[in-house]
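There's a structure below that I have some questions on.
A single protein chain has been omitted from the complex, and every remaining protein chain is retained in its original position.
After this line comes subunit A, so read on.
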Amino acid sequence: MSDISQSLELLVASLVPQARNKDALMKELLSHCQEILSQNHDTDLGHIAGLVKRHLLQSSASNSSSLRFTNLLSRLLDQPLLSRKYESILFLHSVASTSRRNNPIATFLPSVAPPPPKIPSTVTSPVDSSLASRAPKGKSKAALLREYRAGLGQSQLPEQLLLRDTLYLLQGISGKYVRLSLSDQDQQSRLIFVDDSTYLVPAPLRTLVHRLSEVGHLYSRVEAFVKDREGTAGVGMIEQSLCHHLQAQLTEYYRLIAVLESQTSMSPSADLDSKNIECNVREETGLTLKRLDVWITEWRLRMRMMSVCVEGARDAHGGALVNLIHSYTDNGDPFVRQFTDQLLEEVSKPFFSTLHKWLFSGELYDPYNEFFVSVNPGLAHMQYLHPSSLTGGIAQLSSDGGFAGLGGDSEDMSSERESGLRLWEAKYQFQKDMLPMFVGEAFGKKIFSTGKSLNFIRYSCHDSDWVATREKMGNTGGTLKYSDIAGLERSIDSAYLTASQRLFEVFIEKFKLLDHLQALKHYLMLGYGDFADQLMETLGPSLIKPAHTLYRHNLTATLETAIRSSNAQNDPPDVLRRLDARMLEYSHGEVGWDVFTLEYKVDAPIDTVLDPDSMLKYQKLFSHLWKMKRIEGALSQGWMRIAGGSRTFLRLPDFEYDWHQIRLVMAEMIHFIRQMQAYCHLEVIECSWTNLADFLNKREGDLDALIDAHRSYLDRMVKKVLLLSHKSGREESLLSQVRELFSTILQFRETTDNFYNYCLSESARRDQYKDAARGVHTGMQQGAQDQELRDALPTIRKLIRDYSATFSERAQGIVHSLQGHPDLDCRFLGIRLSFSDFYRSKKDHQLLQQRSS
């Protein structure tokens, strides 16, 4: 006892420093302490561990400190030095709990802490005397029953044994008394209690074991999944990381099982220590099934979540799997929410690393097709084919500079053409069902476009340096994570902006898209008037010939002459190099006018915007405008002849009326064609061009937007220049009317030429007569020819009348249908053509005439 008093003295000295100097106080305190110590505090031993855990659970919400305590406790038990470990723990706990009780805050706010999920015993203070009084009380009712049963020879299975089996079951292993068995029908394992004549398991315990074994069942499912995925090859990265996370969870689970097992193994020793104490006391010391149930509760929820994920992973894949997990984050249960958040953080890691690579370097690293962007396997190799052909093209450009490369490379150009737009549109595909929901579809589209742009810049535009620098910049910006969606959206936005901006820059500055578009406008749509005139003039004579007599080299030579002699020679050689004259496929009987076409060749990557389809449209436009130009040229030549020639040297008063008529009709034709041309060039082409130029100056949107803008520009022109109406089946009716009108004009022109020739010879004849009358003999008599000519006159006159009638009829028809055209611009063309209601009044006139006759 002296030992204790010495220690007490030490304690008093350290805790109450004032007492060191005052002997009286010291003695008083010492005796006081002795008194307290001498009071009889009887308590049970194993109970205290549970109490401490409960205390810990109450003070901190997480399970970790309690687990840590269990861990420390088991380590303490290993230490051989102390003989009274439980007393020490009890002491510590008492100190802790009494100090807590003294804390006023804790007492005022007891309800804030969650109600203890643990041992469902009544709250007992450590100095509760009821526990102490229970021991000597004698046999309880339960003990009596047990004795009765033992007397009958069917004693209950001791809970310890059942407990051990249950622990096995938690790991998916059959125990000695409780077995797992696979029934054949539904692959579900069932619990079978081994019937034993000496032991019997009461129903409440059975249900308890059933409850507990649910966790074991779920565990075995999850574990089987993880094992299964470990073994097989070709498991997606997202699934791999899911497995990783599950494995980590299972490790945690193993730890719990191990702790629980160590607690059960504790119990028998406690049993030996207190052999004389009754059984109900022994139950307090270690683990019971009920306590196990409480311990497992949280894990049951977790296992359920995990097995749900596992079930989902069987048929979902990649992004869809992430989606599936994401759908649980909106759960109202905070536990489920937290668990899924945690899980998603892990599972979405490979997704985000793919995203990062895609977003900042335009590379798709997705070996298991899990990303929401998928590569088209047929086009995947194209990226490697492209740069080489591009460098070849550039080398060619620098070496031959001019037209030399025009003829030969049409073959490989056409093969290359395939790839430009197709590569852009079809190389990568957007897969909506793989898109994780937390990203959102608009952002998904942006991500898709960004990566596509980067990829395109890198491989098709041959600008990987820029992408590499961007990649470095992107790396410094921090990683993308599930928990930081706002940051993700910000970085997506910025990446999208820079990528599409850069693509615009590359297209406009490096590949001179604007130059090409302008060249198309100038050459194919006859924007360069002097060039078109020159070409018309030089080509005109040869185009009248049948198509099969035309040769390509002649055409290209003429084209070159036209370029050289017009302002077009100032255009950059790169543009001129691409211009080519060509003949379309011709059939028998066609003349050069029908088959001649100008062509503008584009190669990658410009052909992404100027794809073959749009080049076809450009050619269509060209042929129409070229026809119009031809008519205009023919008419102006004819007019010059009629207006000038007929007045100066054709002095034939009796043909004056005919000439007057011809001039009237021709003036009408010229008006018609001029209005038509003005409409095409001013109203349609220039207006559309302004729209496109506005868009290009703004530099907004990505390549898709650029392609769309160009398409709408082209479509608008095609629709309006060719006067297409939207009525199905009759789209080109107006166009064919206009073409017929053109041919009428040409025929008329031919007839006037004939008439002109007739007049010429007629006046020559008359001059001859006059000369003969004066006695001067000039030339031979051509009586027979004169007769022929004179016979031809009525047919010529008739033809002229006929053609002018057809022309005005057709023009009227065109104006009429233009006035009912759905397109406003076309309707306006109708108004311009019959500005003073010329055709309408004519029509009324005709109607009146018809009525009167």
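As a convention for this text, contacts are C-beta pairs under 8 Å (C-beta built on N, C-alpha and C of every residue); 3 or more make two chains touch, one makes a residue touch a chain; residues count from 1.
As a convention for this text, contacts and distances are computed from a predicted model.
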UniProt lists the protein of the undisplayed chain, choosing from "Cyclin-dependent kinase 2 interacting protein", "Mitotic-spindle organizing protein 1", "DNA replication complex GINS protein SLD5" or "Actin-related protein 6", as "Mitotic-spindle organizing protein 1"
For review purposes, identify every residue of subunit A that touches the missing chain, sorted by number. 3-4, 7-8, 10-12, 14-18, 29, 32-33, 36-41, 43, 52, 55-56, 59, 65, 68-69, 72-73, 75-76, 79-84, 87-96, 98-100, 102, 126-127
